[in-house]
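Missing here: one protein chain of the complex. Every other protein chain is in place.
Take a look at chain A:
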Amino acid sequence: LSSSSLLLHHHHHPWSPIMETTKSMRRARQRRSHSSSQFRYQSSQVELTPLPLLKDAPVAELHDLFCKKLQQCCVLFDFLDCVADLKGKEIKRAALNELVESVATSRGVLIEPLYPEAIKMISVNIFRTLPPSENPEFDPEEDEPTLEASWPHLQLVYEFFLRFLESPDFQPSMAKRYVDQKFVLQLLELFDSEDPREREYLKTILHRVYGKLLGLRAYIRKQINNIFLRFIYETEHFNGVAELLEILGSIINGFALPLKSEHKQFLVRVLIPLHTAKSLSIFHAQLAYCVVQFMEKDATVTEYIIRGLLKYWPKTCTQKEVMFLGEIEEILDVIEPSQFMRIQEPLFKQIAACISSPHFQVAERALYFWNNEYILSLIEENCQVILPLVFATLYRVSKEHWNQTIVSLIYNVLKTFMEMNSKLFDDLTASYKVEKQKELKRERERAELWRGLEEYQERRMQMLTEAARNQRNLQERGERGDTLNPSSPQTAHSDQPEPKPSGASSGAGESAT
């Protein structure tokens, strides 16, 4: 994997700015809450004194001064108290600004001894246990996030880190001694920050780290997997899923072919199950992008993807159902015809089910597939298979749906089918009633079967209780001294299912021993 294969081109994706809605305006709290749990671990407060400016320093002293400024920036301040130590805060802010400026513009500043100091300064500032959410039912779509109080400094530290990584002088071979697995793990945990500004920085930074420090790639992927798996199966809460997926989108883009089994496993066991999350809407665009990236890399994963989505198809949440349908359309847009044939049957059964949804947005979204020319051409090629799958639904829903738009969309679809294959269409129309009858008959037979089974069960249960009672009586008599052989376990298990003795006494024998 060359680092150049890693592209970050998500910023112009049409879906990036999804959630600027009026809803959040409406529910915005009057008070923007700030939080920081960073300051409290520093016991004694150091007084800062301003150092000379970097730009005035003689070349010989530059590195030493740079280092001193880095050390100065390791001092943390209490931002919850906004008037505390204003002078110190200002000195640190100015120093950080200078460091950013220097690393971004001058060459030759980043020499080896500065690496541990720089990474230490970054670690001290950014690594912290994120505070508990002020709003335990925080809904990222509706509520205002809690913003990081120490952002005035934190932002500059992130900016410095980013410039550091992007500097032409940056040497991965030196950095990797300090930016190690432990460092990356802590960096990943910060993605849970509620502050979107912080996550934005983290996203770009992690992307650069992934691109430049090749030795950490496998580890980063594995830890992202762990974060996702915990999110899916344990906590259902992690603020940075969208950002991590965005990075993964570009990582997937750079995968070499043929796909390693590790990557396929990631698709099947992590990306697809991510669709089950309650908060899917927040990261669905990025997730769908990743899924489609996989398909474009290797068409043979198509079947896993579609079957996976069908397995996790939302049962009660129509909003999610619409998202799933959107993703299916994105997939069908790039599907290979041979792959389409492998999944058309289960897929169109689901699409038929969506068309008959009483929620008109679901039905509408499914019917829009017929407006997509590529999908329409796939349907036409496989009309013999697909039409029989959806015909009965279309026919029934066209007569029953409460929403007029749906009814007219269905008429269009029926018309399209009629034009595609009028013979098949007529046959299906003619046999519709017969099929319906057959279905009813099957249902009756099933009901009959279960009734029989349940009657049988009831009788068996009665027999078992009776046998158990007899057994008990016998035993009691035995205990009173009557000589009576308890039935041997061997005979108890000779399994002639009926009529009375064996099966029954196997239960009874048990309760007696």
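Operating definition for what follows: a residue touches a chain if its C-beta (ideal position, glycine included) is under 8 Å from a C-beta of that chain, and two chains touch if they have at least 3 such contacts; residues count from 1.
Operating definition for what follows: contacts and distances are computed from a predicted model.
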Practice problem: Have a look at "NADH-ubiquinone oxidoreductase chain 4", "Protein phosphatase 2, regulatory subunit A, beta a", "Ubiquitin-like domain-containing protein" or "COMM domain-containing protein" and point out the UniProt protein name belonging to the hidden chain. | Solution: "Protein phosphatase 2, regulatory subunit A, beta a"
Self-check item: Touching the absent chain when the full complex is considered, from A:Leu214, A:Cys317 or A:Leu449
Solution: A:Leu449
Quiz prompt | Candidate in contact with the missing chain, chosen from A:His63, A:Arg269 or A:Arg342 | solution = A:Arg269
Quiz item: Taking the entire complex into account, which one of A:Lys55, A:Lys87, A:Lys182 or A:Lys278 touches the absent chain?
Solution: A:Lys182
Quiz item: Which is it among A:Gly88, A:Pro116, A:Pro131 or A:Pro196 that touches the chain not included here?
Solution: A:Pro131
Practice problem: Extract the touching residues of chain A with respect to the undisplayed chain. | Solution: 37, 40-41, 129, 131-132, 182, 185, 226, 229-230, 233-234, 269, 273, 311, 349, 446, 449-450, 452-457, 459-460, 489, 492-493, 495-499, 503, 506-507, 509-510
